[in-house]
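For this view, one protein chain was removed and the others were kept in their places.
Up next, chain A:
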Amino acid sequence: MSSYYNVDAILTDAQKVPCTFTLDLPNMGFLDENAGGDIKAQTAISLPLWLSTLLAVQRLGPSQTPLCTLDLPPSVSQRVLNALKADPRTVDLRSLAGNFYEGAARCLELFEEEEIVDVLSETFKRRAAEIADHAYNPRGALGEGADFLRGLDEMERQLFRAAHDSSKAMRLWMGELKKKN
C-alpha cells in the first residue's frame, strides 16, 4: 500500500471524493469543466483523493479556514452501508470502487466514523470466508459464484487468487506424488 510504485495505491489515490470549496477560486474553473472561469464558494466538485486531501488540510490566511471541506465518497454512503449490513455478500463492491477497502481506509483516516469501520471490517470477514469457499472449490470457481466473484474489489481479488493458487498447487503436489509411483 505504501510503496511508491504500488499500482493499487496509485489507483486508490485517483478515486474521486466529493468536496465543497469554501472560498472563491479565480481561474480554477477547469476543475469544474468550466475552463477559464472561476470556482465560486460552496461549489461541490468531485476531486481525486490525493488532491482533495491536500486541499482539505491546507489552512489559508488569518481565518485559518480550510480551502475545501471533504465529504465521504459515495462508495461508503449510508445506502451502501445499509446494504452491507443487510448482507455483505450480495453487494457488488467493484462497481462502487475498484479499490473499495483501500479507498475507504484512506478516507477513514480523515473522518471519525466508528460505525463505518465496524461495518467494513464485518463485511471483509464475511466476504473473506465466502471467497475462501469459492477458491477451494475444486470444480472451478466459475459457476454459481461467478456473480459474487465479479463483484470483488482489487484486494479481495488478490486474496481469492492467493487462496485459489495455493489450493491448486497443493492438489498438484499431492497428485504428482501419486504419479511418481
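Convention: a contact is a pair of C-beta atoms (placed from the backbone, for glycine too) under 8 Å apart; a residue touches a chain by one contact, two chains touch by 3 or more; residues count from 1.
By definition in this document, contacts and distances are computed from a predicted model.
Set against the options "Ubiquitin-related modifier 1", "Mitochondrial import inner membrane translocase subunit", "RNA polymerase Rpb7-like N-terminal domain-containing protein" or "DNA replication complex GINS protein PSF2", the UniProt name belonging to the omitted chain is "DNA replication complex GINS protein PSF2".
The chain that is not drawn here is touched, among residues A:6, A:27 or A:58, by A:6.
Residues of chain A in touch with the missing chain: 6-7, 121, 125-126, 128-129, 132-133, 136, 162, 165-167, 169-170, 172-174, 177-178, 180-181.
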